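See below for the structure under consideration.
Missing here is one protein chain; the remaining ones are kept as they sit in the complex.
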Amino acid sequence: MFVLLFAHFIVATAALTVLKSRPRVSAVLGICVFVATIIATLQWGRTTDGVREVSFNWIGDLGLSLHLRLDSFAVMMVLIISVLGALVLAYSLAYFDPDETTARFTGFFIAFAGVMSGLVMSADLFTMFVFWELTSVLSFLLIGLHSESGHARASALRALLVTGAGGLCLLAGVALFQVELGTTSFQELANMAPTGTVITVAAILVLLGAFTKSAQFPFHFWLPGAMAAPTPVSAYLHSATMVKAGIVLMARMSPIFGDLDVWRWMVVVAGGITMVLGGVRAMYATDAKLLLAHSTVSQLGFLGILAGIGIPGATYAAVVHLAAHAVFKAALFLSVGAVDHAVGSRDIRTLSGVGRQMPLVAILATLSAASMAGIIPLFGFATKEKALAVLLKADDKVGAVGNVALAFVVVGAVLSTAYSVRFVRGVFGTKKDCAPSHVHHAPSFLLVAPVVLLSSASLIAGLFAKQTGHLFDAVATTLSPEATGKLALWPGVNTALIVSVIVVAVGAAIGYVFPLAATARELPVTGDKVYLSLLQGILTGSKKITKYTQNGSLQTYVVVTMGVVIATLMYSLATDQLPHFDNMVIADSPLQFGVVVLCIVLTGVVTFTAHRFVAALLLGGVGFAIAVIFALFGAPDLALTQILVETIVLVVFLLVLRQLPSKFERSIKGSARTAQIVFSVSVGLVVALFALLVGNSRQAPSVGEEYITRSSPQGGGNNVVNVILVDFRGVDTMGEITVLAVAALGVANLVNMARRQRKPKVVEASQ
Amino acid sequence: MSAALIVLIGVLFASGTFLLLQRSLTRIILGVGIMANAVNVLILSIGARAGEAPIIGRDGEFTDPVPQALVLTAIVIGFGITAFLLALAWRGWTIDGNDDVEDDDEDKRVASAKPLLGGTEVPGDYQ
Amino acid sequence: MNIALALPIAAPLLGAALSMLVKQLFIQRIISFVALGISLASSIVVVAKVVTDNDILVTRLGGWPAQIAITLVADRFAALMLIVSISIMALVLIYSIGQQASDEHSTAYHPVYLVLAAGLAQAFLAGDLFNLFVAFEMMLMASYVLLTLEGTNKQIRSGVTYVVLNVVESTILLLGIGLVFAATGTVSMAELPERLAALPDGVQMGLNLLLLVAFGIKAAVFPLYFWLPDSYPSAPSSMTAVFAGLLTKVGVYTIIRTETLLFPGGQSTLLIVVAGFTMIVGVVGAISHTQMKRVLSFHIVSQIGYMILGVGLGTQAALAATVFFVLHQIPVKTSIFLVEGIIEKETGSSAFDDIDGLAKRSGLLAVFFMLPALSLAGLPPFSGFVAKLGILRAGFDNGSYVITAVAIFGSLLTLISMIKIWMGLFWGEVRPTPPAGRVGIMRHHKIMSTTSITLVGVTLAIAVLAGPLYDYSVQAAEQLLNPMQYVKAVLGS
Partner (left out) sequence: MIGRRSVILTEADRWLFPVVLLVSVYITFRGHNAPGGGFIGGLIAGAAFIIRYLAGTPLTDRWHRALNPTTYIGAGLVIAVVTALVPLAYGDTLLESAIWKWNVPAIGEVKLVSSSIFDLGVYFLVIGVVLLSLMSLGADPVHDEEVGEES
């Protein structure tokens, strides 16, 4: 089984690399992998008790290990994924031309199936998160398959950002669980039955993650956009598999947290609104595929309520309806694809007479639509009956929220029937005022065969509802021990049936009457608008912030940097008592005082003069004055070095300046200049004060004393400073001469580059 | 500790900062030079006490040799940096005939451009 | 042991010296490879020794007692940084030869590049504050030269910003170190903890902050990062890759040292706040720009925020996560810049306006962009995810919910910025039209591609081997949080 997971990725990689020019071969290989997976899964499902685990310890310290667990629920999901995967891939053989895009499609598709299988097999939240994010990335690539189209790019981005944001919520939840409880394993969480504020927050974060993935309100809007992807992608990712990831997560978590009121209310309200909203939007959609997309949203809302409400019976209903939905929705998408392929249009306002020309597809699609509408004797009927029956009794167990859920579901169910009718009418019906659509060619075998299989599955499962229901017993009890239930073709006349009949009747009537070309009033606030304005806001806000923080001006940068220095030093000065002036003398010697005064004067001139030469010369002057200060201080080496360095710098300065104009061009005047002066003076003041404070705080003796005692006997020299430089701290000197060498190389390099870049021009000029 | 030197440190830091804030690269280099001197005077005067040069055999109380060694290294490094900056100024001058430090083009362009996502405007068209 | 600790610094230095004496490109290349090879070999020895002895390695230069000698010290963290950075330097050297942009341009390239390597090694090993300053200067000077190697208008202009702000940084660092000496009478990092702790609060805080500001500029944290996005993009991609991967991390490294060894837990709140701003403002800049190199440069800043957050939280878990984050970040960041270099070499630009449809032209290129990009965005199962999760968990564990939420939000923005590059360069119709007969971008630029792929492979390996590497990080964090071990190892008991 787990080997087969890897097989997915190997085939996917092959499809993207060596088999790039032969997408059909890789598709066939993919189908083989799917079939193998199906067989293996069934085998295990039968022979063992239904549970098989494997774990890969990734980082023990962080408690990160990938833990897969094949229980009955996972078996069901893997089967859905693989069966539909094989069918859709077969379908795609006929749907696409074998070009490079198809190769990419095939590769991504198979990889996606592998990742999705991993996701449903995850035994803990962390593992699920890992696969979760991968599905987001792969669906991004799949939606953006035709990246030339701006529409495709926008949709891919939307899907990625919404699910990505949800993924981060999930991640936060995972991290919280790991930190608080030390585990994210579903089983262990269930055993612990944890409570507490942080845990609740974590659970809600996880729930939000599930919402985004399963397109629950208010994150439902990305899903219709994702229909930009080619039809096989929509059929697979956005109806049968990826969007179910959230439902899977909710189904796994609700036995643990379903009792939390917040959880329950969030699930019911979000799911309910999703169900109704999706239904309404489906009534207004004119693109058949978009209609199905909105219907998917609606059904996901339904599934969300069932999976998340935390009633065992509902969990059972969720499981069976999940299967039913996967089967009928995939069939519907594929049939739309077949029509689109044959006619070249999906617009239900203009399609006309398709049903007559493509009777087989029409019948099959109608069957599946009937299952979606919940009409007897199809699979969808049985599952919806079960759900209604559970929800009718829900208020006994969970109180008011059960009634709210019921209300939403009833309204949603009416809409389901309505849009199912609308779908069939729109796609296959004959419209009086429309010219019959032209069917270019009959759909090929591979386009129809998967639909045949899926639609008849809906029918058979419906007809043998009781037996089918048994198949799911083990599945549901894996999730929650009490989650047992039965399906029936004919439940007998009870409240649920009566409700159901009314629902179907009303729904059908609405669906029949409702105009096909109806346009919805634009809502002032939609999820999509919010998303767009948020994204726009992020972009604009980013730009605004960046405009201020990164204005490209060196002056600003220096001001901020020095400003930080002042601020930190002032803060530090404020924490201590101000420096004291105990052992302070005016100057160490009168000569020192004189030189300092001279130095200050020279500095002033350097600062404010408008003449380059004067400034450079007097900078040298400042340097010489400081050399005198060094000498007076007892630092002859320093003084000598300073004098020589200043001399050479002065010469280099003059060499450069001879090329520049003699005066500085402009300098800021007025208040800006005053501000600069005030700022600079405060830098000087604060640094000097802090230096004073530090100077008074020495307690330990300097390491210098040690150097003085060791210099002559061990260092072999009397000039301690020199011995420090070449011996005690010789590495510093080694580094420093390297710096010098590199600087010189840099200077030479700049000059050489200038020559090299100028030479051609000179040659041109001389020619 | 000598008050005169503390004042000198303050003045040098202030002057250096002021020069760093100017647009002309030449003045910035002057600022770098003055700042370097400021730090050097600071290290020497705060880190040690004036005294006799630390050369074994001389009389008197030696001043601490360590700050001297540190400052010496710093002076030499400063020399390298100044030389390189001067070469930059020179090169800048040969390129565009002035030594002003201009604002960054790309930053300016981005500040005035529309916010874009991947080269296109935010795409919101799917229906 | 003395040799193993000395050679990572000395070998490249000798190589640089010899390289200046020869002008033949071929010989220069050989010298560089041999020098970096020796350096790498000895850093492997260092790491092996650190792991097997489970102790801190010390060498006292000049054979003087530890109190007065400059020491080279390698604990787990330093050894890790050493080996990672030297490997990256060696790999990028190969790349830059394939790029035909740098060493064929100027004979200064090889010596300067080797000095950069030596400076890096010295910065990681330095057990002496002033020696650290010198190491910084070696790196900085080398980076000034490398950044302006081609001497183009753009490089000069951004070079000025880079040089001036880094000179300001040097000045502040020197000021800080000078004052540390003035207050304590020593610059030995082993002697300092005790002496610093004895100082009055205000002095301690001021010194701590001064060092943090200087290292913060180096690490490019908010609000001291401005120089980075303006200057890095103008260098040749191989240089940007090295700078991006390594130089800022030296800043992070020194911040960690400051906050664990010199001033344990000194400024944790401040660091957390700074980290939050750095994460957001950096990535916000990335979102606003429309040139891959710029986006990535801003992105460096943002990621630094995560590392600083780890330092600010200061728990062992947080520091372990930070060590791992740094370990992951260096190769990933470098590799994505290397991929950028291929794009730039092929199309002459990395601006979204100029290029489209790269994924169609070269699927391989797309994959090798996507892998590090997803890792940077922190998606599983890549190394960036482990690093991010580690930080988030440490944040939650510490009860710092707000900053952790900010970090999570930041990672959404990061995803946007990466997708922005993807949408800007890789999707859409192919543009500009490839030259006729071009086999494939990656195949055309063999050396660059091979090195990039190797490095991306390394990043994947980090994800796969995250277990043992994380263990290593945890132990490194343990050492960091126990400064007495460092002091003891250096000074003896």
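Read from first to last, the chains carry the letters A, B and C; within each, the first residue is number 1.
Throughout what follows, a contact is a pair of C-beta atoms (placed from the backbone, for glycine too) under 8 Å apart; a residue touches a chain by one contact, two chains touch by 3 or more.
Note that the structure is predicted; figures quoted are calculated from it, not measured.
Put simply, the hidden chain is in touch with A, B, C once you look at the whole complex. Among A:Val262, A:Ala567, A:Ala610 or A:Leu644, only A:Leu644 touches the chain left out of the display. For subunit B, the residues in touch with the chain missing from this view are 53, 55, 72, 76, 80, 83, 86-87, 90, 94.
Counting over the whole complex, subunit A has residues 636-637, 640-641, 644-645, 647-648, 651-652, 654-656, 658, 715-719, 722-723, 725-727, 730-731, 733-734, 737-738, 740-741, 743-745, 747-748, 750-752, 754-756, 758-759, 762 touching the chain that is not drawn.
Mapped onto subunit C, the interface with the missing chain covers residues 2-3, 6-7, 10, 13-14, 16-21, 23, 59-63, 107, 111.
Here is the rule we go by: only the chains that are shown with their structure count from here on.
A count of C-beta contacts for the chain pairs A-C and B-C puts A-C on top.
Computed from the mean C-alpha positions, the centre of subunit A lies at a distance of 42 Å from the centre of subunit B. Residues of subunit C in contact with at least two other chains: 130, 134, 137, 141, 144-145, 148, 151, 156, 160-161, 164, 168, 175, 179, 181-182, 187, 230, 288-289, 416, 419, 423, 427. In subunit A, the residues that reach two or more other chains under the touch definition are 153, 157, 539, 542-543, 546-547, 550, 552, 554, 558, 562, 687, 691, 694-695, 702-704, 707, 729, 732, 736, 739, 742-743, 746, 750, 753-754. Here subunit B touches subunit A in the complex through residues 1-15, 17-24, 26-30, 33-34, 37-38, 40-42, 44-48, 50-57, 62-69, 71-73, 75-84, 86-91, 93-94, 98-101, 103-108, 110-111, 115-118, 120, 122-127, going by the rule given at the top. Contact residues on subunit A toward subunit C in their complex (touch as defined above): 16-17, 20, 57-62, 64, 100, 104, 129-130, 133-134, 137, 140, 144, 147-148, 153, 157, 160-161, 164-165, 168, 171-172, 174-176, 178-180, 538-539, 541-543, 545-547, 549-550, 552, 554, 556-558, 560-562, 564-565, 568-569, 571-577, 687, 690-691, 693-695, 697-704, 706-707, 710, 727-732, 734-736, 738-739, 741-743, 745-746, 748-750, 752-754, 757. Contact residues of subunit C toward subunit B in the complex are 130, 134, 137, 141, 144-145, 148, 151, 153, 156-161, 163-164, 167-168, 170-171, 174-175, 177-179, 181-182, 187, 230, 233, 288-291, 294, 352-353, 356, 416, 419-424, 427.
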